[in-house]
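A single protein chain has been removed from this complex, and every other one stays in its place.
This part shows subunit A:
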Amino acid sequence: MLKTMQKNGVILGTFAVLATTLIIIAQLLTADRIEAQQRQELMRTLNTLIPATLHDNDLYSDCVLLQRPDILGLAEQPVYRARIEGVPSALAIRTTAPDGYSGQIHMLVALTPQGVVKGVRVLQHRETPGLGDKIEVERHPWILSFDGQRMRSENDARWTVRRDGGMFDQFTGATITPRAVVNAVARTTWFAQSEMDALFSAPSNCLGDPEQWFEDQS
């Protein structure tokens, strides 16, 4: 009896060790590629918001992690700075609306150094298909209505959906999603407007090796 138990234990243990080894190997083999994919996805969005003509630095590595969960929704969110010959030309902040209809909505907000919104894109969300997912630019131009706007005060009344008396449309049948997006973008924009100089002057502290990034491109 004891012997059977020992034997079974050894067999189970062997399987666990083999399985773990296999997964570790696969993880090591795919890690670089997965990171490159995530970077590429972010770069694609970054590049549409901040075109190549607006920067000569490497956007991905000129980046600071901000610890402002009250404004940006997550414990740490990166801001990417664009510069031409060292002069600030634009920045893009990753921000999260915590109060979407189905959880968090992750976004990228690009602004000029004067604090005017250059563009907003949704990176990831779980909103209702056909209703809330109109926040994706591929499905509806709604998200473009932020372009060229700026906050006049911290509680700028125009920065709400129409139903709440603001200037942004809601969708028929879906108010919660646009409301969450507008609020998050408003918070982020006001934060950027009031801390613009600090955002540009903070030293880069994000991971990301530009050389590796260029290798991945080829």
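The working rule: contacts are C-beta pairs under 8 Å (C-beta built on N, C-alpha and C of every residue); 3 or more make two chains touch, one makes a residue touch a chain; residues count from 1.
Basically, contacts and distances are computed from a predicted model.
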| message | I notice the complex is incomplete. Of the names "Amicyanin", "Ion-translocating oxidoreductase complex subunit E", "Heterotetrameric sarcosine oxidase alpha subunit" or "Phosphate transport system permease protein", which is the UniProt protein name for the chain that's not shown? | response | "Ion-translocating oxidoreductase complex subunit E"
| Contact residue for the chain not shown (choose from A:N8, A:T48, A:Q67 or A:S194) | A:N8
| message | Looking at the full complex, which residue from A:I34, A:A75 or A:L144 touches the chain that isn't shown here? | response | A:I34
| Of A:L65, A:V116, A:L131 or A:M167, which sits in contact with the chain we cannot see? | A:L131
| Residues of subunit A in contact with the chain not shown | 4, 7-8, 11-12, 15-16, 19, 22-23, 26-27, 30, 33-34, 37-38, 40-41, 124, 128-131
